[in-house]
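Here you go, one structure.
And now, chain A:
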Amino acid sequence: MSSRRQFLHAMGVAGSGVLLGRWPAWAGGPEARYITIMGATSCISYVKAVLPEWERTHHGVKVAVTGGGSYAGLHALALAQADIAMADLAPPGSMAVPVRRYLLGRLPIVLAAWPHIGVDRLSWGQAGALLAGDIVNWRQVGGADVPVVTVSRPESSGAREVVQQRVLGTRRFSPDSIIQLSNGAVLRTVMETPGAVGYLEATAPMHRVRILSMGSRSFSPHAWRLWPLYAEPSLYVRVQAPKEVRNLAVFLQGRPKRQDFGIYFEQRPGQADAR
Partner candidate 1 sequence: MAPDIEVDSLDVWYGQARALKEVTLHLGPGKVLALIGPSGCGKSTFLRVLNRMIDRAPQVRVKGAVRVGAFEVLAGDVDVTALRRTVGMVFQQPNPFPMTIFDNVAYGPRIAGLRQMAKLRQTVEDSLKKAALWDEVRGKLRRSAMSLSGGQQQRLCIARALAVNPQVLLLDEPTASLDPVSTAKIEELIVQFKTHYTMVIVTHNLQQAARVSDAVAFFEHGRLVEMGPTHDIFTAPRERRTEEFLTGRV
Partner candidate 2 sequence: MRADRIAALVMKGALALFIAVWVMVAVIVGAGAWRFVSANGLVGPLVSSRWSPLAAHYGILAFVVGSMAVTGLALVLAAPGVLALSVTGARILRGAPQRAFIQILTLFVAVPSVVYGWWGLSVAVPLIRRLTGTAGFGPLSAGIVLAVMIVPTFSIMALQTLRQVPSSLVEGSLGLGASEDQTLWHVILPASRAGLSQGFLVAVGRALGETIAVQMVIGGQSRVLSLLKPGATLTTQLLTDLALMPARTPGHDALDFMALWLMILMAVLVWLQSRVRGMSRG
């Protein structure tokens, strides 16, 4: 019988161990020396690249960066599971916690297609009809005789949200779209699939796909201001966040290096004010 008591005892210890494993999440209140950044994957590389610089001047503060997408980041922020959310999207109306936004800049989004479609330029209407699956062959927009294959991202993607609102409007993405989870996967799929068309965050090198002009505009990194299709990646912080957290957000907002990661912004001094 003693062995059974031992066993129950061990069960109890193990059980509380498992429960205690969740403790840091509850205990991570405003005074914690840990800062968690969570959200859009489009911002992660930039944030990770400049973090060491901030950490050097803030000893004893540990910063963790995780992805999960814009929705997850904002949600975690509202639940106090994260201190800073990275998001390409505006916070949903249901979000009850007052937050402050730190705009990082613009993340241009371009329509990219398989190189041999024989088309360089689309009207906004054509672009919408293509992504909605109403145009099924590139011939219909003056290109080669190749069936259209649309490539898209999941509903949690900020880029998808932008394309939905600006290009598709009330129409829905084609139900035959290939859904890929990351920008890189979309790029590869578009590159390799004959007739494919999709949208890309203009961060990665985009050779070997055809970047389509929209209406009268062509995308160029130097004239990013003129490109009409973009997300506005931002950092969100709870209004009552401790000073350190706000300080980090301001720091991240101010590093010019983000241009290297595809986030474009006006290069003028003293723009660190939050909107």
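As a selection rule, all candidates are chains of the complex that A comes from, given by their letters.
The working rule: a residue touches a chain if its C-beta (ideal position, glycine included) is under 8 Å from a C-beta of that chain, and two chains touch if they have at least 3 such contacts; residues count from 1.
All figures in this text were calculated on a predicted structure; none of them were measured in a lab.
The candidate list 1 or 2 contains one chain touching chain A in this complex, and it is 2. Against candidate 2, the residues of chain A that register as touching in their complex are 3, 6-7, 10-11, 13-15, 17-18, 68-69, 71-72, 75-76, 79, 149, 154-156, 175-181, 185, 188-189, 192-196.
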